[in-house]
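Just one protein chain is left out here, and the rest sit where they should.
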Amino acid sequence: MAEHAVELAGVTKKFGDDFTAVDGLDLVIEDGEFFSLLGPSGCGKTTTLRMIAGFEYPTSGSLKIHGKEMGLKPPNERPVNTVFQSYALFPHMTVSENIAFGLQMQKVDKNEIGERVKRVLDQVQLSKRADAKPKQLSGGMQQRVALARALVNEPQVLLLDEPLGALDLKLRQTMQVELKELQNRVGITFVYVTHDQEEALTMSDRIGVMSDGKLLQVGKSEDIYEHPNSRFVADFIGDINLIPVSVVAQDRVKLAGGQEFPVATGALSSGEATLTLRPERLSLYDLDEPIPDGYNRLKVRISRRVYYGDVYYYGVEGGTGELVEVKEENRPSVELYELDEEAYLAWHPDAASLVVE
Amino acid sequence: MAEHAVELAGVTKKFGDDFTAVDGLDLVIEDGEFFSLLGPSGCGKTTTLRMIAGFEYPTSGSLKIHGKEMGLKPPNERPVNTVFQSYALFPHMTVSENIAFGLQMQKVDKNEIGERVKRVLDQVQLSKRADAKPKQLSGGMQQRVALARALVNEPQVLLLDEPLGALDLKLRQTMQVELKELQNRVGITFVYVTHDQEEALTMSDRIGVMSDGKLLQVGKSEDIYEHPNSRFVADFIGDINLIPVSVVAQDRVKLAGGQEFPVATGALSSGEATLTLRPERLSLYDLDEPIPDGYNRLKVRISRRVYYGDVYYYGVEGGTGELVEVKEENRPSVELYELDEEAYLAWHPDAASLVVE
Amino acid sequence: GDSGSENPTTVAGGAPPPADGGEACAPDTVDGDLNFYNWSEYIDPELISAFETEYGVDVVEDFYDSNEAMLAQLQAGAVYDLIVPSDYMVGIMIEEGLLTPLQADALPNWGNLDEQFVDPAYDPTGEYSVAYQWGTTGLGVNLSVVGEDFEPSWSLVFDPELTSGFEGGVSLLNDPRETMGAALKYLGYSLNSTSEAELQEAADVIAAAKVNVTAFDSDQYDENLVNGETAVGHGYSGNFFTAFADTDDPDNWAYVIPEEGGTIWIDNMVIPVVSEHPCTAHAFINFLLDAENGAALTNYNYYASPNAAAEPFILEEVLTDETIYPSDELMEKLEIIADTGEFEIQYNDFYQLARS
Amino acid sequence: MAKKEAQAANVATAELEAAAERANSRRGFRISLPAYVYLIIFFVIPLLLVFVYSFASRSSTGLTVLEGWNLESYKRLFTPIVGQILLRSLFLALTTTMICLVVCYPFAYYIATRGVSFRNVLLVMVMIPFWSNFLVRTYSWKFILGSDGLVSQVSQFFGGGEVRLLFTNTAVLIGMVYGFMPFMVLPLYAALERMDWSLVDAARDLYANGWTAFRKVTFPLSMPGVVAGSILVFIPSIGAYVTPAILGGATTTLIGDYIVSQFLTARNWPFGSALSISIMVLMLGATLIYFRSGARNV
Partner (left out) sequence: MSENRAPRGPIDRLLAANAWLVYLFFYLPIGLLIVFSFNENENVSIWTGFSFKWYEAMLQDDRILGALRNSLIVAFVSTIVATVLGTMLALALERYRFRGRGTLDGIAYMPVIIPDVTMGVMLLIFFFQAIGLMDSWFGIGFNTGLGTITLAHIAFNISFVAIVVRARLAQFDSSLEEAAADLYASRWQTFRQITLPLIAPGVAGGALLALTLSLDDVVVTQFVSGPGSTTLPVYVFGLVRRGVTPLINAVSTVMLVASMVLVGISLGLQRTRSGGGDDLEEDVLASSGATVRQ
C-alpha cells in the first residue's frame, strides 16, 4: 500500500520536567520492512517502542500508524503487538492460554482460536509444552511463547524489544534465523530494538542508530557499516580503528607520524578529522612481499596478538600514534606474525572513510 | 612452586539423592594459569566453583588447594576469593567499605588497608566513586567493584563466575582485555567460569569444557578449537559444519552424496563418523576459477547469504545432504555470489577432522 | 499435663493450707504494706491515703471487674492481703478453704456492724467475712420518656407492649444470674430457683422482651441511660446515683426497686490464707469499720453501709432514700444471690439461649 | 596415582557432605533452641493443660476437678446452641471480611500505585490510628454513632431526622471493619506493590480494555494478597466480641463471649477449654487452607 507503516514526526518524550528520554524523533518505517533501533543502554529505544505501542504518550510530536494519527488511542485499539524486553508472560496462564489471550479479547470464535494457537505453537516448536506454565519453561522457550503470543494476532506492525537479549550465543543465532525467515514469510512490519550491533546488521533491512534520545543515522545495514556518518556510529557498530588525521586536500590526509595518504574524495579540504578503518579491511604483508597496487602501505611493528578461534587480532604500532587493530583470517596456509616482528600494513583507499566531530 | 594450585580428584556433587550436578571430576589447575570452565547453562560450572570456594562440600572425592586437602574447611579459611556471578556486593556499605571488608576481617592494619584499597580502586578506575553505594553504580562498575573486592586480598587462587555475563558487548570486550592484562601482571591463578566460548578462547591458557556435570575435554584454546574430541565440543565451540560421513579407509571418507575425500589419517578405518568443518576454513570459487592443488572440491549451489558487517555467511547445498555454512571475508576486491549461483566449495584436508559419537 | 495429678482434688489445692489462725494480731498493729484487691472506683482515695498516713504503710491497689476473674487469679497463686468478694463468692471461697478466719480481738470495731449482716447465709459462722457495703439491683428510669407515674415493676423491661413505647428501648445486665434472676422475680419465683422449668419460663420472658432490648450491658448501662440511648436500664443502685448526679438535671431520672423484688447483694472484706500481711489487713478492716470511715465509703459511692454506727455521719438524702435503704416490706422481697452449684451452668445456658 | 589418591580421598570424604549437613543441622537447632524451649514451656505445655482440662469435670462450686475424666464437654459442643452461636460468629466474620475486601482492594491499589516515598507516608497513615487504646477507639465510635452523635447531628444539620446507628448491626459491622481493615490493606498492598505492571501492559497490548485487563491479570495475580488478607481478618473476627458488645449491645451471643462466659460466669472450665480447643482447630484449618492457596497462587 501507499501509506507508511509507522510515521513519527518530531516526537519527544520527557520524564519529569527536565529529563528527555526521546528527543524530536523523525522516523518513517515502510510497510513490511524489518527495521532495527540500535543504541546503547538507556538511549531511548524502549521508550520509543512504548510510544508506538501506546503505553506512553509523546510529550509532543505526531505519531501515525498506517496513516492514522494515534493521538491518545489506548494500546488495545492499535493494530500493533509487542514482544516485551522481559517477555511479560502471564504467570497464571498456560502457554496456550497466554497465546489465546489476544484472540479471545478480539472475540474470535473458539474453534478458530484453537486452530490458530495450534499453528503458531508449531511454528515456534512448542506444541509439546502447550499446557506448561511459563515458570516451567527455559528462557529460550519463554521468549518463543512471547513471540507466538504476539504473532498469533497477525498484527500489521510487530514491535520487538530485545527479544533475544536473554538467550545464549547458540540459541540466539538459531532464533535470529527463525525470526528473519518468519518475517519474510508473513511479511508484516517488524520494529526491532536491540543493543547488539551484530544482531541488527544481520537481520535488518534498515537500521536507526540512537544515542541520548536522538536518532543519529538511518540507513541500510551496509551503509551504516561501511559509511558511518559520525564517530559515535562508527565506533558503536563493530570494531574499528579511529585514527586522528589532518586533512591536507580533498583526497589526502596526514597522520600524526607525518605520512600522507589518499582517501576517497570527501567533503572537507582541511582541518582535523578522524580516519575510520575496519580491522578486517587491513592486511599485513611481510616486508619482502608484493603489495597489490593502489593500496596504501605503512610500516608497523606487531605489539599484540589475540587468538579468536577463527581469526587472529593483531595490535600494531606505526606512525599513527596509537595501536591499530588488524584482523587476519586463521588459515593453515597463512603463517603467523610474531611479536615485535615488522611488517607492512596495507589497505585500499575505499576502505577508509573520514568522519568529523 | 611444584604443587598444583587446585586439584580435584573424582569430585562428585549430588543434590538430593538422584540429581548429580557434578560427576566424578578429575582436574588439575596449575599455579598462575588462567583456566576457564566452559559449558552450557546448568552443566555444573558454578557448582564446581562453589566447591572449590567451600560453599558446598563434595558428596565424594578429594579437593586440594596448593597441596592441602580442604576437607571441611569453611570458606573463610581457604586461600581463595570469589567474584560472584551476581556480584553480591554489600548494599549497606560504600564501594571502599566493600573492598576493605576482607582486609578488616584479616585484621590488616588501618593504614595498610587504606593504601591497598586506594591502589586497587585505581586499578579498576573507580577512585572517583569510592564513597558511592553499590545501588548508585552501573552494572559495569558494580562488576569492577566485585573484582576489586576479591583482588585486594591477593588470594592464591581467584574464582570468577561469569564476571562479565551482565555487560554489553563493548564494555565486555574492554573488561576482557583488562582482566587478562591484570592476571599477567599479578600472576595469580584464575579459575574462570563462562558460557561464552569466544570469551574463553580469547582469555584462557587452558579450557575445560563441561556438559551435564562431566568434563569432556581439557586443553589449550587452540587444541580445543582445532581438534575437538567430540561432536558436542566441536559444536559448542564456534560455528561448525557437522557432516555425516562413512569411513572407507584410514584416510578417506564418503559423503551421503557418494563423493569420496581424503582426510587427515584418523583412528578408525570404517563405520559412520562426523566430519567437522569450520565455515572460515571453507572457501568458494567460481566454476572457472583455479583451485589450489591438494584442496578438496565440491560443486554446490548458493542457497542463503547473510550479511555480518565484516563477513558474509553463505549457506550452500551440495552432495552433503544438509546445508553447509561458508564464511567469506567481506572485501571490496571479492565479488559476491548470488542466490542459486553454482560454485566450487574447497578446503584443505587438514581443516577437516573426524569425530565419532 | 501430669502436673494436674499433683493435687487430685481441686484446683484450689494450689494454695498452702491455712496456718490455723496464723500468728495473732494485736489491734491497730501492721505487718507491712497492704495488697488490696478491690472493684475499681469502689473506695474513696482519700480514705486510702488517710490509712496510709495513719499507719505508715502503703496500700497497693489492684482492681478486678468480676468475682470469677478474681477467684481465678487467687487460685493461680495471686497473693493479696484483702479482697472484697460478693456474697455467693464468699461462700465458694470458704468452701474452697481460700479464706482465713478473722481474729475478733484484732477488730474492736466489729461491733459497729448492723446485726442483720453479722452471720449471713453465705458465711454461717460469720468468722470469715465482714460486710463492706451492700446494695440492690433495680431499674434506672428516664422519666421524660417513661413518664412520672409508672408501675415500679420488672414489666418496665420485660413487658414488650409497655417497652415498645419507650424510645431507645431498655437495657439489661449482661449477667446470667442477675438478668435470669430478674425474670424469675418478674414471674414470682425465687431468683435462686433450681427448677429447669422455671428457668425455661424466665428464658422465654427474656427472649420475648428482647425485641425492645437495645443492649445487654453490665458496664455502660448508666451512661447509656443518661445519654438517652436507653429509656430504662437494669443495673446496680450506686452506679445509677453517681451517673444521675453527674447530669445537668438529676431529677429527670429515677432509680426504682421493682415491687416484685430483686436482688440484694453484699460485698465483704475477707483475708485469704495466702495473705502475707494479715495484721495490716485486720487493721484496714477495723479502720473501715470505724463509724466515720464507714460513712465516708457510702457518701463516696452511694451504696448502703452495713455499718450501724456510721449512720449519723451519712448524708441525710442518702439515708432517707428509699431506694438506697429500702423499706422493710420491700426488704422482705429482696434476695441474695446464692451459688447454685452445677445449676450455674443451666443459668448461663438458658441466659445465652434467651439472648441468642 | 591421582586415581589412587582419589580412591583414598573417596573413603576419607565420603561422609564430608553428610558431616557438613550434620554440623549445619546442629547449628540450626542450637540457634532455635531458646525460642523453642520458651515456646514449649510457655505455650505448648499450657495448651496441653487446657487440653487436659477439657476432659476434666466441674465441681459443684464451679472449680475444675482433675478426675472423673470424661467427654461431656465435647459432647456439649454438638448441642444446637453452640452450632447456632458458631454459625452467627462465622457469618459476622464473613461479612466483615467481605466488606473489608471490597473497601480495601481499591484502597491498597491506590497506595500501591503511588510513588515510593508518598506510598510510605500513606502506609504509616494507615497504621497511626491503631497506636491508640483499642477500647477508647471503640468508645469514640459510640459517640459518633449515638443518637446525638456526630452522624446524627450532621444528618439533622442537613435537615435529616435523628439517626441512631448505635446498637444496630450496622454499628457492629462499622466497628469490626474499622478494627480489622489494616489486616486487609497491608497484605493486599504487599501483593499489588510486587505486581509486575508490564503484564497489564501486555494485556492491554493484546486488545484487553482496562476492566478486562484488571479482571484477567491484575486480580488473579493479587490473589495471594487477597487470601492472606481475608484470613487475617476472618480468623480474629471469629473470636471478636468486645466490639459487638460495645457497639451492638451484645443482643446476641457470639462464640467469643460464649467462651468467656464459660470461664468467667458459669465457671465451667472444662467446657470452655473444649470450646477453645475446637475453635483453634477450626482456625488452624483455615490457616492451612490459606497457606495452600497462597502457595498455589504465588
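Labels A, B, C and D are assigned to the chains in the order they are written; within every chain, residues are numbered from 1.
FYI, a contact is a pair of C-beta atoms (placed from the backbone, for glycine too) under 8 Å apart; a residue touches a chain by one contact, two chains touch by 3 or more.
Just so it is clear, the model here is predicted, and its values are computed rather than measured.
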item	value
Contact residue for the chain not shown (choose from D:18, D:87 or D:125)	D:125
Touching residue (missing chain; options B:75, B:187 or B:292)	B:75
Touching residues on subunit B - with respect to the absent chain	53-55, 74-76, 80-82, 84, 86, 88-92, 101-102, 105-106, 133, 135, 149, 153
Those residues of subunit C which, in the complete complex, touch the missing chain	3-4, 6-7, 11, 13-14, 16, 35, 37, 40-41, 60-63, 65, 69, 72-73, 75-80, 218-220, 222-223, 227, 239, 242-243, 246
In subunit D, positions touching the absent partner	21, 24-29, 31-32, 34-36, 38-40, 42-47, 49-50, 53, 103-104, 106-107, 109-117, 119-120, 122-137, 139-141, 143-144, 146, 148-150, 178-183, 185-187, 189-190, 193, 195-198, 201, 210, 232, 235-236, 239-240, 242-243, 256, 259-260, 263, 269, 272-273, 276-277, 279-280, 283-284, 287
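By our rule, only the chains that are shown with their structure count from here on.
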item	value
Length of the line joining the C-alpha centres of subunit B and subunit D, rounded to whole Å	54
Length of the line joining the C-alpha centres of subunit B and subunit C, rounded to whole Å	90
Interface hub residues of subunit A, defined as touching at least two other chains	none
For subunit C, residues contacting two or more additional chains	none
Subunit A-touching residues of subunit D, taken from the complex the two chains share	196, 198-199, 201-210, 212, 216-217, 220-221, 297
Subunit A contact footprint on subunit B (complex, rising order)	40-41, 168-170, 195-198, 201-202, 221-222, 225, 236-239, 278-281, 292, 306-311, 327, 329-333, 348, 350-351
Subunit C - residues contacting subunit D, complex	1, 3-5, 7-12, 66, 68-69, 71-72, 75, 92, 95-96, 168-169, 171, 174-176, 210, 213-217, 220, 227-229, 339, 341-342, 344-345, 347-349, 352-353, 355-356
